[in-house]
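Excluded from the complex is one protein chain; the other protein chains are retained at their positions.
When the chains are written out, they are named A and B in that same order, and each has its own residue count from 1.
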Amino acid sequence: MTDKADNIEVKKINRSYGYRSDRFPVVSVLLLAMIAVGCIFCGIFSNHDPFYMNLDSVNVAPNSTFWFGTDTLGRDIYSMILNGGRISLFIGITASAISAVIALVYGSLSAVAPEWVDEIMMRFTEILLSVPSILLIIFVQAVAGSDNVISIAVVIGFTSWMSMAKIVRTEVRQIRSEEYVIAARAMGGSFFHNLRWHYIPNSLPSILFMIIMNVRGAIVAEATLSFVGLGLPIEIISWGSMLSLAEKAVMSNSWWIVFIPGIFLIVTIVCITEISNFLVQKTK
Amino acid sequence: MNKARKKSILRKMIIYIISIFVLSVIVFGMAKLSPGDPLVSYYGDRAERMNDEERAHAYERLGLNEPVYVQYALWIRNALQGDFGISFKYKKPVQDIVIARVGNTLLLGGIGFFLIFTLALMLAMFCVLHEGRVIDRIICRVGTITSCIPEFWLALVLIMIFAVNLKILPASGAYDIGQSDNVISRMSHMILPLIVVVTGHLWYYSYMLRNRLLEETVKDYVLLYEASGLSRRQIVFRHCVRNIMPTYISIMAISISHIVAGTYIVEMVFSYPGIGTLAFESARYHDYNMLMYICIITGAVVIFGNIAGQAVSEMIDPRMREQVKVVEQDD
Partner (left out) sequence: MSIHMGENILEVNNLSHSFHRSGKDNIRAVNDVSFNIKYNEIFGLAGESGSGKSTVARCIMNIIRPSTGRIMYDGINITDKKEIKSHKKKLQCERQIIFQDSTSSLNRHMKVADIIAEPLRINNIFGSGKEERHYVIEMLEEAGLNESYADRKPYELSGGERQRVAIARAFGMKPKLLIADEPFASLDAGIQMQMVELFLHLKNEHDCAILFIAHDLLMIRFLCDKVAVMNDGKIVECGNTAEIFNAPSHPYTKKLIDAIPIPEVAEK
């Protein structure tokens, strides 16, 4: 197929994607910004102490004092959501940043290494990818054994870089034969020089959407981990650890404990997905 | 061609064996990093009642005094003979526990996989035939949102609605007590988990297939058929779908890992007695032998699926064979 034919096809396809519009996802960005601001400045917005277990009002349905009700330990869910969101977003961003750094370094190294090293390095990522992500995370989490915010972010970051590294490698393989890289090498530029000035700036745009999707993945992973009791303990409030109480709440039919944190989680994830979809569209 | 295919299959088998070997090294290395008494992970509580002499003997027998690579060699030798160690929690060989439950997981995952890919293709075709219309847009919107719902949360909501409030479906397990052979009991236990597995993944793959089909419908041969009087529906059903088969199979192959992950989480929430539940329990009890075994067999299945998928799509479409490497050349 010639380039020209390709171009024509791309045009045709773009025209026919009714849904995949190039419009900037205004609603998603606004919603996400609102949630983020609310979480970061949770001190201002929350109306109760999220950690205070009020034994007089356990499992209270939403009312004028407790806007979103209280959980099975008597904590105010509204204040907890703002407070916990901060942890969830922090874990999402930190884990994604860690995975991006690993992916950039690993992918670039693989791309500039001799062919057989490259082959081995890529096989290694394939093998790691063959273990389902959640299984890999719980294994590493079981080995790491600690349950604080940082360690969970690190565990998730260290188990979610592989598919990004594959894309970085493909990008850098193209970049490494560009003349500016050849020139830099002739000047004596080391691998890390090229990484800093050439590989990262040029491959970052094509993994930006994945970095954002990894924020989403990390938030869900933390929530799942905490829900099954392998992540954060109940005392550290995150959207996941809040939902770990939901299993009990289901039996007592306290819908608000299940629904309200869940809705916040889902809205955040949908917003992140929309933004990421927009970026995919833009990079194409 | 036959010779080439034999060679390609042989190559794939070698890659498969090496991959599993490397996976075992990674998994073993990770388990070695874990803190705590290594004897506990092998003998369980018994390790705590051992006297010094017994401990020394056990260390000797398990080769724990040896360097790590010798330990690995011992472990892999036992593993090749089918001995993956004793489960810390169940006090039985790990493979016995897993084999007793693997059927449940295969049933749930297999039906889920089948449903996802049948429905995904149907949904993709439906969207393509109604491309750009309101119904297509609605499906796309709803689809994006459903794919954003965490599996465990959807499972909780379904339990609350169907098991707690309406009381029409069971909330946990794989069958009613003592009724493991009762098909209806098994099916009713599987409905909710299946709904969660399918909703969690359906849209992701439908969307991929939809876009791939749309690419297909703008190709020249479609115009040709249109000119000869075939309806769009006929063209899509008869020709476009056939042409995206290699992609369909590749997507299936890549999806295995994700669908397995989804199944494991769903099993956990529904306390479904499968490998997923076992994995989460093992992680909680730091049952490393069990975790190692689960990681290796899951990895083995996924890698096999990937390689098989690759082989099948190569068979259907020879263009997907390894591309000729182009050597850079300047001047």
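Methods note: a residue touches a chain if its C-beta (ideal position, glycine included) is under 8 Å from a C-beta of that chain, and two chains touch if they have at least 3 such contacts.
Not measured: the values here are computed from a predicted model.
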Of A:G43, A:P114 or A:G188, which one is in contact with the hidden chain?
A:G188
Mind listing the chain A residues that contact the chain we can't see here?
178-180, 182-190, 193, 197-198, 201-202
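Following the convention adopted for this analysis, only the chains that are shown with their structure count from here on.
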Just curious, how far off is chain B from chain A if you go by their C-alpha centres, in Å?
21
Flag every residue of chain A that touches chain B in the complex, lowest number first.
9, 12-13, 16-19, 123-124, 126-136, 138-143, 145, 177, 216, 220, 223-224, 227-230, 243, 246-247, 250-251, 253, 255, 258-259, 262, 265-266, 269-270, 273-274, 277
Chain B residues touching chain A in their complex are 15, 18-19, 22-23, 26-27, 30-31, 33-35, 131-133, 136-137, 140-141, 144-145, 147-153, 156-157, 159-160, 164-165, 211, 214-215, 217-219, 257-258, 260-261, 264-265, 268, 279-280, 282-284, 286, 288, 291, 294-295, 298-299, 302-303, 306, 328
